[in-house]
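Left out: one protein chain. Kept in place: all the others.
Take a look at chain A:
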Amino acid sequence: MTFRQFAYRNVVRNSRVYGAFFMASFFSVAVFFIYSMLMFHPDIESGILGEVSMIGMIGAEIVLVLFTLFFLYYSMSAFLEARSREFGILLHLGMDKRQMNKLVFLETMIIGAASIIVGIIFGFSFSKFFFMIVREILHLEELPLYVSWEPFVLTIGVFTSAFVVITFTSVYLRRERKLLDLMKGSNYLHSVISYSKIRAIYGIALIISTYVLVLLVSYTSMIGLTLLIPFSATFGTYYFFSDSVPFFLDLARGKRKYHWQRYRLLSLAEQTNIMQENVKVFFVVTMVSTMAFLSVGVLATMSSYTTQYERLNPLGLIYKGDIDNPYESEHINLLMEQLEEKGLSYHLTRFVVIKQTSSFTHNEVEVFRESDMNTLLSSFGYPMLKLSAGEAVFIPYSEESLKKLKNTVVHTVLEENEIPLTIDSVYPEIVFPGSIVSVNSIVISDEDFAKLKKPIADADIVQPSYKLFTFDIPQWMETKEIGKEIDHLAVDEYFIKKENRSPFYFENAGLNYSYILATYSLFTLVGVLVATVFLLAAGSFIYFKLHTSLEHEKRKFDVLKRMGLTDIELKKLVNRHLFPQFFLPWGVAMMHSAFAFFMVQSILKDIANISIVKEVFFAFGFFVIIQVVYFYLIRWRYISHIRT
């Protein structure tokens, strides 16, 4: 038997021991490969997602690789730790350190090669399925399966080097341990509880102050404080696990009346032990899960934004210009020509909007004419306005304003022309997007409008009135290419000529939507992927940790069984053993992300005016389900291990 044969047989005949590590590697390879398949997809490369997406995807791939490296490194060390007894025997028999490193290297390479091959096969067979999901997310016509050498080469290259790197680092970074300790089996630290009360309080205080900070930011929008939050959250979480939790456990253990009851004696002691040994793991799992929650939450937000987009932007194209805008006829003709060329039906409405001062607020108010408004409303198929002299209606600029203005009645006078008005209602639909109309916009009757002779008195206002051209296009999603020249011109005016203001403003909902959709799709892809890997890793960390101490646990339960622990009690004890390991880090992560969402929500409210509460609850619910499934899965494996 050569040395290589020895390594090979070691792996093949101990498949159960190596199984967990193999599964971890194999899954990472499969995820990576599927993602590479998408990245190298010819259709994607030709620009479905635009150029930003390509950079984003490469970035995500790098994040994925880094995380996989960390994850594999952790699995590998746990795996080596679990086998320390075996290594002890080999060293005892006279194997030298170099040979042992070679053995570990060979074995890892065998497992690595196997997992790369199986992972790629698995990944390839599932990539069609993945493409189908992606096609749905991105609203693509089709995303066919293809065969190309690039994803294969990339995956093989990345993972081969990853395994080499991991083997070397985990072999050389391993603590030197005495042969005798190795022979005794996996390392079980017999450390005394060590925590400091100050740090325990510090941990709790930091977390609480982070939450307070979050609330502060959301109420006073002091965005600068946002930078502090990640730091205080990180340190707070670490101290919480390293000191606060042991401190509370110790407090509980001090109370005999509470402590000396049934399995509480055992489970509390067990918890203390677990906490001591897993501070780092719990910390990492918490942070990683928080990230996963956040990325999924952001996804949910984005999807809610896209679904609300159409409602908030009912118009396809909007062209806003000064009264003496030199480009006006040129641009409007260009837009009409291009629309006809594309064969898109449209309905053009021209507005003249006059600015006046309201006596009620002494602020500027933008006044629309009833008949102009009705032309647009008829093209939308919305109910028409019927106003007589002295009557006016608010134009809503957002969902919020709709609710707010609904029950507002204002008696005002347009100061310059002394026209008395009663504004007693709001138009029930959003007609213009928030970026076009001002906060104070009203519609008045044609008679009153005709009386608006004198311009606004405020000298600061350069343009006392403006023209608005709205194109209502039913197929507004296809207007991406329309009016590109105008867009470029607007950009030039701003950045090249350094003009303070441009005589016109152009908004293309279809183009904006395509940008948003591209970003959204990118985030979805990256988010789903990263969340999958994070979730997998978070669960696997715990599993590997359990795997390492299994021998020891088995002996403990053996003693307890002899002492008369019933089967039900054993299960309960295992529950109490596993439950905190699963749900404490995740619970803390949930808390963290709940507060983070609170902040995101209040910021979003200012910017985009959308609510994400429902989406976030959905995402959290989904995570809770996954968690519970994980818990039962690992509990089942654990109990069956303990019993044998």
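Here is the rule we use: a contact is a pair of C-beta atoms (placed from the backbone, for glycine too) under 8 Å apart; a residue touches a chain by one contact, two chains touch by 3 or more; residues count from 1.
Definition applied: contacts and distances are computed from a predicted model.
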Name of the absent chain as recorded in UniProt (options "Bacterioferritin", "Formate dehydrogenase major subunit", "Bacitracin ABC transporter ATP-binding protein" or "Heme exporter protein D"): "Bacitracin ABC transporter ATP-binding protein"
Hidden-chain contact residue, picked from the options A:98, A:256 or A:362: A:256
Touch criterion as defined above, residue of A:85, A:480, A:561 or A:576 at the omitted chain: A:561
Which of A:23, A:118 or A:266 contacts the chain that the document leaves out: A:266
Positions on chain A where the hidden chain makes contact: 188, 190, 192, 256-257, 260-266, 269-270, 272-273, 555-556, 559-569
